[in-house]
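Right after this comes chain A.
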Amino acid sequence: MGFDFNVLWQYKELLLHGLMVSFQLTLVAIAGGIVLGTFLALMRMSRLRVLSALAGLYVNFLRSLPLILVIFWFYVLAPKIVGHPIDAYSSVLITFILFEAAYYCEIIRAGISSVKRGQVQAGLAMGLTHLNMMRYVVLPQAFRNMLPVLLTQSIIMFQDTSIVYIVGVRDFLTTADVVANSTNRPIELYTTVAVTYLVICFAASRLVGRLQRSYAL
Partner candidate 1 sequence: MIEMSHVSKWYSSFRVLDDCSLKIQKGEVVVICGPSGSGKSTLIKCMNGLEPFQKGEVLINGISVGARGTNLPQLRSRIGMVFQNFELFPHMTVLKNIALPQIKILNRSRAEAEARAEQLLDRMGLKVQAQKFPAQLSGGQQQRVAIARALAMDPLAMLFDEPTSALDPEMINEVLDVMVALAQEGMTMAVVTHEMGFARRVADRIVFMDEGAIVEDAAKDEFFGTPRSDRAQLFLSKILQH
Partner candidate 2 sequence: MNYSWDWGLLFREPYVGWIASGFATTCILATYAWLIAFSVGSVIGVFRTLDNKILSTIGTVYVEIFRNIPLLAQMFIWYFVIPELLPHDAQIYVKRGMPNPQFWTAVVALGLYTASRVAEQVRSGIQSIPSGQRAAALAMGFTSTQVYRYVLLPIGFRTVIPSLTNDFLGVFKNSSLALTLGVMELTATARQIEEYSFQSFEPYAAATVLYSCVTLLAITLMRYLERRTRITGTASAGGQ
C-alpha cells in the first residue's frame, strides 16, 4: 500500500483551480452577505414593527435550517420562479449570500448594540443629526467591535463552501474528490484537502487573534 503523492503534483493545476473557486465563492459570499446582513440588521433595529418583524422572521428561519436544505430549496425554487434553469454555480452563490446574511445580520446587530448608550447620547447632545451620529460615532466603534467576529464567521464560511460538493460545483474538495476517484488515491487527496484547509483556517484565525489584540480598546 504505497502512498503516491506525485498524484498531487500531476493534478496541481486542477486542484489549484478548485481552491481558487473556493476562495472566489467565499469572497463573493462574504461581500454579499455583509451588505445584505447590514441591511437586515438595520431593519431589525428599526422602530417600524413590520420591518423588524420581517427581518427577524427571515433571520430566525434561515438560522434554523441546514445549509444543504437551503441549497436544495434554491436549486429547485429559483428556476421555477425565474422561468429558466440556473447553473449550479450561480445558484449556490446566491444561496450562500442569502444564508450567510442571516448570520452576519446578528453579528452586526450585536456590534451596533455594543456601542454604549452614553456615546449615542453624547453625540446627540453635541447636536449631531441621527444620521451623522451613526456615521461618525456609532458605526466606526461598532465596526471595530464586530470585526473579529465577522472575520471568524468568514473563516467558517470558507469551510462551508465545501458543501457545494453536493451540487457538483468544482471547488477544492469536489475537485479533490474527482481526482481521488479517477486516480484511486483517496488517502493522498483527502489528506491534502484536510491539511490545506487546516493551514489556511488556522493561519487566518491567528491573524484575527492578532488583530483583536492590536486594537483592544
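Regarding selection, all candidates are chains of the complex that A comes from, given by their letters.
Criterion: contacts are C-beta pairs under 8 Å (C-beta built on N, C-alpha and C of every residue); 3 or more make two chains touch, one makes a residue touch a chain; residues count from 1.
Just so it is clear, the model here is predicted, and its values are computed rather than measured.
State which numbered option touches chain A in this complex: 1 or 2.
Among 1 or 2, only candidate 2 touches chain A here.
Within the complex, which stretch of chain A touches candidate 2?
1, 61, 63-69, 72-73, 76-77, 80-81, 106, 159-160, 162-163, 165-166, 173, 177, 180, 186-187, 190-191, 193-194, 197-198, 200-202, 205
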